[in-house]
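The other protein chains are all here in position, but one chain of the complex has been omitted.
Letters A and B mark the chains as written, and numbering starts fresh at 1 in each.
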Amino acid sequence: MTPKLKKSLLYWLLLSPLCVVILLPFGIMFVTALRPRDELFVYPPTWTFSEFRWENFAEMWVKTNFGGALLNSLYVSLTSTIIAIVLSIPAAYALSRYRFSGKGLYRNFLLMTQMMSPIVLVLGLFRLMVHLNLVNSLNSLVVTYVAFNMAFTIWMLQSYFNTIPRELEEASWIDGATSFTSLVKIFLPLAVPAMVVTAIFTFINSWNEFVLALTLIRSQNDYTLPVQIFSQVAGRYQVEWHHVMAATVLATVPVAIVFSWLQRYLIRGMALGAVK
Amino acid sequence: MKSRTRIPTTPLLMILPSFLLAMSIIGYPILDLAWTSMQEVSRFGKMMGFVGLVNFAEVFRDPLFYSSLVRTVIWTVAVVGGTLIISLPIAIMLNDDFYGRGLARVIVMLPWAISLTMTAVLWRWSLNGRAGLINATLMDFHIITEPIEWLATAPLAFTVEILVGILVSIPFTTTIFLGGLSSLPQDSYEAAVVDGAKPWELFRYITLPLMKPFINIAIVLNVIYVFNSLPIIWVMTEGGPANGTDILVTYLYKLAFRFGQLGKASAISLIMFSVLFVFTIAYVLMVMRQEHDSADEEVKHDA
Partner (left out) sequence: MASVTISGVEKWFGTLQILHGIDIDIEDQEFVVLVGPSGCGKSTLLRMIAGLESISDGEISIGTRMINDVPARDRDIAMVFQNYALYPHMSVFDNIGFSLKLRKRSKQEISEKINEAAEILDLTPYLERSPRQLSGGQRQRVAMGRALVRDAQVFLFDEPLSNLDAKLRVVMRTEIKALHQRLKTTSVYVTHDQIEAMTMADRIVVMNKGRVEQTGTPMDLYDFPANLFVADFIGSPSMNFIEGIVAADNEGPFVMAKDRTRLAISRESSAALGQKVVYGARPEHLVLASGNEGFDATIEVIEPTGPNIQIFADVAGQRICALSTERRTHKPGQRIRLHCPETSVHLFDASSGARI
């Protein structure tokens, strides 16, 4: 046996308990989503079931108003991602390319906002939205998600911008480009991958947010997915677990796939910025 | 000074929009909370007049506040401690080259991709006393003979929640460690191997000291995140049974949005804010010191 193979076996052995614990609930999610309703509560509980009930998904879609919640989630996540990126690009560019007084202060300010969690401020935020007449409006979520994500997006963009050599822009100025041409023809094309990656992470953050969505949205029609699914579970005597699990499958699997595909960028970002 | 540099307005204009937004969405609520915490507030959010520190006094007389506080400390210490102890060896393994590393990375990172709410819903169902498949699995392996009601009693429910808390904190922490490990100088390892160091000694004398800044940052960030984490406990037990799994955030949420005790809730928010603030300052100082160190290194490198 080669040393590498030996090492691999050892590592997988060490990692397996964690992997099992991580994957187990997903397995449970799938087998629950697919089993007939009357096989949910059998004693003793078992993994096996009589048939694959794909209809569960269709039923769930109608009964839980999944489509509506999906649209709400999409609206909130897309809008807040776009706004966050649009506001963050100039700020990240300034941090990466200019020296100016107050730069250090601004970076520390961003760090502070990143640390402030929605939950501690949730009461104040709720009252703010009441003042602005935004309670029950999805836009209240958009605004707050942008604000709470901005530190992350600026930091992430900045650490990528720093890897684009400043000389490229200088060379283009000497070649006769205006600042604007240089930005459009040289800088932005090179920054596209960074912007896409950052946007996707922001999207996932917004997609998964719970506390603010639970607090600022009061009417069932405007629930986002996490709140909608939670509302199927919380405070009910009769929970339709097969529907809940079917909804969870639809809400998590696409995001998990995209995230898995992108996680190495996050690690690289950490290495670049060393968690700054 | 002879400098004729123009006052750079461009960068200031570029950071202005993000600054204003953060100020109004994050700054204003803090002021509002401070204001509300010193008011008598009706159930419906109406200010009934200035009462000074009465709300704070009430908070400090409240036994539920203290039990939540104690549980918050247990929750934070247990989750952060557990996460760190598990994450460091995992990061070291994932940083090493072995067959299937890509797959292992994806699995370990998976909980990060799923919202805490969904994870908590999944576990709530998996741990269901009557039909939960965790019980089924344990019974299949003859570890237990009877189904266990995992979430029905507070101590057991709280323990389970801590374990789930650890599980969801591992990906982020591992990512920080992986970033740190990949920035460690390879030549120190080679030098140590040449000097005859064994794997354990490499870890003890090279990895651990060099990783210290990253471990510190992981501790502070995790403390902040875990201290603030609502969804797991909220979704799995809503602080129950009988307030037995309440931590400060769940208690605060109940006070504000169930019992309508806005003054008291603001006071707790403010107390939590101050705790957070201390940790945030610690974090900022830590990051600044690290930047300072690396700046020093660059200068030395140049010379």
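Note that in this section a residue touches a chain if its C-beta (ideal position, glycine included) is under 8 Å from a C-beta of that chain, and two chains touch if they have at least 3 such contacts.
Bear in mind that the values here come from a model prediction, so they are computed numbers and not experimental data.
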item	value
Chain not shown: contacting residue from A:32, A:172 or A:198	A:172
Contact residue for the chain not shown (choose from A:15, A:128 or A:186)	A:186
Touch residues of subunit A, complete complex, unshown partner	165, 167-168, 170-178, 181, 186, 189-190
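The definition used in the following text is that only the chains that are shown with their structure count from here on.
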item	value
Chain centre separation in whole Å, for subunit B relative to subunit A (CA means)	16
Touching residues (chain side subunit B, partner subunit A) in the complex	8, 10-15, 17-19, 21-22, 24-26, 28-33, 36, 45, 86, 89-90, 93, 96-100, 104-119, 121-126, 128, 130-137, 139-140, 147, 167, 170, 175-176, 178-180, 182-183, 214, 217, 221, 224-225, 228, 230-231, 235, 238, 249, 252-253, 256-257, 262, 265-266, 269, 272-273, 276, 279-280, 283-284, 287-288, 290-291, 294
Complex interface listing, subunit A residues touching subunit B	4-5, 7-8, 11-12, 14-15, 18-19, 21-29, 31-32, 40-47, 87-88, 90-91, 93-95, 97-100, 102-103, 106, 108-113, 115-117, 119-128, 130, 143-144, 146-148, 150-151, 154, 204, 207-211, 215, 226-227, 229-230, 233-234, 241, 244-245, 248, 251-252, 255-256, 258-260, 263-264, 266-267, 269-271, 274-276
